[in-house]
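Yeah, one chain of the complex is gone here, protein chain that is, but the others are all in their spots.
Coming up: chain A.
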Amino acid sequence: MAHEHKLEIFRGLVKFKSNIQKIWGVLIFLTIVTAVEVGLGITKPEFLTKNYFLGMKLLNWIFIILTLVKAYYIAWDFMHLRDEKSALRRAIVWTPIFLVCYLIFILLFEADYIYNVFKEGFLAWNF
């Protein structure tokens, strides 16, 4: 089985000599990202917890974006989606993304509505 590996990550910024080197490179990157996440989670810089963007703390935005970055590299390099045909890749990636975005949208809006009912409706639950 001849397997072609694309050895570039970061859009060609870093190019590895062999597939094994690329794997270790990706591991180092993922470890750094996780360390940053945990560091931020423990220190919780005030600048990031006090400021909001679209109703969510900046810190949580950073966590979610870093998670998606990690997920990208796990899928692209560990699950070698990078080496698959683009049609297969798109079918695998965009189908769940579309469905999950829709699910997040409807459920979180509904939850916010219920939160307001609990808060403002004539309903006692916190006693």
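Note that in this section a contact is a pair of C-beta atoms (placed from the backbone, for glycine too) under 8 Å apart; a residue touches a chain by one contact, two chains touch by 3 or more; residues count from 1.
Note that in this section contacts and distances are computed from a predicted model.
A.B. asks: For the chain that's not shown, choose its UniProt protein name out of "Lactate utilization protein", "NADH-quinone oxidoreductase subunit H", "Iron complex transport system permease protein" or "Cytochrome oxidase subunit III".
C.D. replies: Hidden chain identified via UniProt as "Cytochrome oxidase subunit III".
A.B. asks: Tell me where the left-out chain touches chain A, residue by residue.
C.D. replies: Interface residues of chain A facing the absent chain: 1, 3, 19-20, 23-24, 27, 30-31, 34-35, 37-38, 41-42, 49, 60, 63-64, 66-67, 70-71, 74-75, 77-80, 84-85, 87-88, 91-92, 95-96, 99-100, 103-104, 107-108, 110-112, 114-115, 118, 124-127.
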